[in-house]
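In this view, the complex is presented without one of its protein chains, the others remaining in place.
Chain IDs A and B follow the sequence of writing; residue 1 opens each chain.
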Amino acid sequence: MPLTKAAAPFVRGGLTVAGMMRNAALALLALLVLPVVHYGPRPLLLAGASVLTCFACRVLVCLVRRTSVSFSEFSVLVTGLSVPMLLPLNAPVWLPCAASAFAVLAAREPFGPFGRNPFNPSAAGVAFAALCWPQRVFSYFDPSRPYGFPLFGRAAYRAAQSPAAVLKEGLKPDILPLDLLWGRTPGPLGTTAILVVGACGLFLFLTRTAKWEITAGFLGAAALIAALYPRILCSPATSVKYELLSGSLLFGAVFLATDPVTSPRTFSGRCVYGAFAGALTMAFRWFGTYEQGVCFALLIANAFAPLLDSAVLRLRGWEGKTHEA
Amino acid sequence: MTARWMTCGVNLEREKEPSLRGEIVALPAPGGLPAPRTFAPLRKKKPGRARILGAAEEAGIVDELDGEPLARKLSRYAARKTRVLAAVCFDDDPLATGEQAVLRENTAQVLAGLELAAAACGAAERKIAAASRREVRRMRGACPGVGFWAAGDRYPALAVLRLRHGAERAGTIGAQACAALAEAAKGRAQCETVVTVAGDGVSRWMNCRVRLGTPVGSVLQAGVPDENPAVVAVESAVNGRAVTDLSEPVGVLTRCVLAFRKLPRRRALPCVGCGRCARACPRGIVPWMILRQLESGAPDPVFLLGVERCIRCGACGAACPSGIGLAAVVARAEAVKEGGAAPCR
Partner (left out) sequence: MKRNGQLLRGARSIFLNGLLFRNPVLVGALGLYPLVAAARSVGSAAALSLLFLLLALPCGLILCFFGMLAPRWFRPGLVLLVSAACYPAAAALADLLLPGSVSGLGMAAGLMICNSAVYSRAEEYAPEHVAAAVLADAFGCSLGFAGVAFLLGALRGLWLTGSLPGAVLPPAGKGFDLPFAGFLMLGFLAALLQWLNRRRAERAAERLKRRIP
């Protein structure tokens, strides 16, 4: 029997990159279920168009570079799915496509192979869309009226302000904070169903695809600032509830901030990074122009991630070579 | 701050039950091997240190944990004034079970050998490090007079155990070495070893007691292997090596013979930055940083922290979701740090 000379290891710990990407993609698909049930098949169209654009851009870049189109398709799928989640359902179809194209062409491909991009592509794509077409990105429809959205073409809908916009004006939103959990409020496509986002988050933590310390740091810092500096006149607890449950804060904390490529690699680094991103998000909510600042805050925090790693490792190195038999 | 032993190591899927179901099977010695050597046994009930060391050297006992001759190891422990001596009765490897089987079946021999070894190095306390708490409960009754340690279930269990009990600076010897020492006291040289036959390329997983020098092929045949396994590996599934020539003789370090149907998947993706390798390393090395330094083409030795501490357990490579061969990377970094090789990426 011809035996081959292979190198160890011959068995592996169960986690693979493909598995992690698959879990993330599954979680994102789960977020699409509720909108499809409530509003018809249009969410699928948006998600599908965005994913197709991502794939097309990636193939284009591979052709230009004359390399073969390789494995990391899955991570492109995750980018393509998370971009339309942060955009409204009533956005024209070209909006998530433009955002995805920017995400892949400007935030992922120029930095080389998979695993090297310093900035989260989905956050970059949505930030680009927010800067270029702010009216379209932040105009939501009122979900209390039942209407179906046609697949193509415009739909007649009544515009409404999302709770995040109301908070930005300094007024208290009309709904009770805990009603925000069910997802029947105006807001981006995938971020209003808080319970589903939380469940997906739990799924990602349990399968070790995402690291819980980032989300914990993010939410902790945001909650602290919300309690200490409420934007509206109310008790700290209400402020915390409103801030954490409105806008895309929770979605950003669970899906975007935990991207393993752009977050730091050390435990303490990750805690600090999560807290930093959370604090920046609240700062953008206080002082920024737009009602949601998760994407911008995350991009800034991404820039600091390698610095945090170096700092942690240097501190560890200075502690000296500790314990060893 | 959690101690590192609590979180380090990687969870590998362990399949120990199938090979422990039956007893250790003694394979017949192949023709052409010399008869086992005998010499004068130790006469006294409690022999002195020099006699025990002499017997160990005469018998040519090699410790299966690290390949060091037992006599040398025991004298080293004596010089270091070791207080605690532990017999390692578990296997790091997820598929091997030789030590456990030896503890279960040759308990008296292991205990006797451990007592002799403790006398030889002057250790006051004796411990048996068993594979799990359940194993400890199972063997406690049969082993009076010794304490027990339970190994964790993360690979590499031995390194984790050493970290955990580092303060006591215990000496460690293998269970088979203990048994061989007991035999040496009776005047018999070390001529056998227990080898686990496992892997999805064999249908019968078992522990075999074979003569040292038996060809690997005959051991493999005892497990009824498949027609065409792709890889046959010895020593370990995680940091062992593949054999191409099945007439290679079995040695003390050959703890297991594993046959696999398929080659392990080799498509290495770029580093994702999950940090699992740093968490898995029992010595506190940060493999992803070392990989990044080497790939940059101009490695800064300051950042190649601790590469000389590497014990080549391979936990980092096993933990990596991208499938990067991190053990080789750290070895190359060690060469670079010592000022020899160029990073050559």
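As a working rule, a residue touches a chain if its C-beta (ideal position, glycine included) is under 8 Å from a C-beta of that chain, and two chains touch if they have at least 3 such contacts.
In this text, all values refer to a predicted model and were calculated from it rather than measured experimentally.
Engineer: As a test of the contact rule: which chains in view would the missing one touch?
Structural biologist: Result for the missing chain's touching partners among shown chains: A.
Engineer: Of A:36, A:52, A:69 or A:132, which one is in contact with the hidden chain?
Structural biologist: A:132
Engineer: For the chain that's not shown, point to the residue among A:106, A:199 or A:283 touching it.
Structural biologist: Only one of A:106, A:199 or A:283 touches the chain omitted from view, namely A:106.
Engineer: Going by the touch rule given at the top, which residues of subunit A touch the chain that is not shown?
Structural biologist: Its contact residues with the unshown chain are 94, 98, 106, 110, 128, 131-134.
Convention: only the chains that are shown with their structure count from here on.
Engineer: Enumerate the contact residues on subunit B facing subunit A in the complex.
Structural biologist: These residues of subunit B touch subunit A: 4, 10-13, 94-95, 162-163, 166, 169, 227-233, 236-244, 246, 258, 260, 263-264, 267, 269-276, 278, 280, 283-284, 286, 288-289, 302-303, 305-306, 309, 314, 317-319, 321-323, 325, 327-328.
Engineer: Can you check the complex and tell me which residues of subunit A touch subunit B?
Structural biologist: For this pair, the touching residues of subunit A are 1-17, 19-20, 71-72, 113-116, 260-263, 265-267, 309, 313, 316-317, 321-325.
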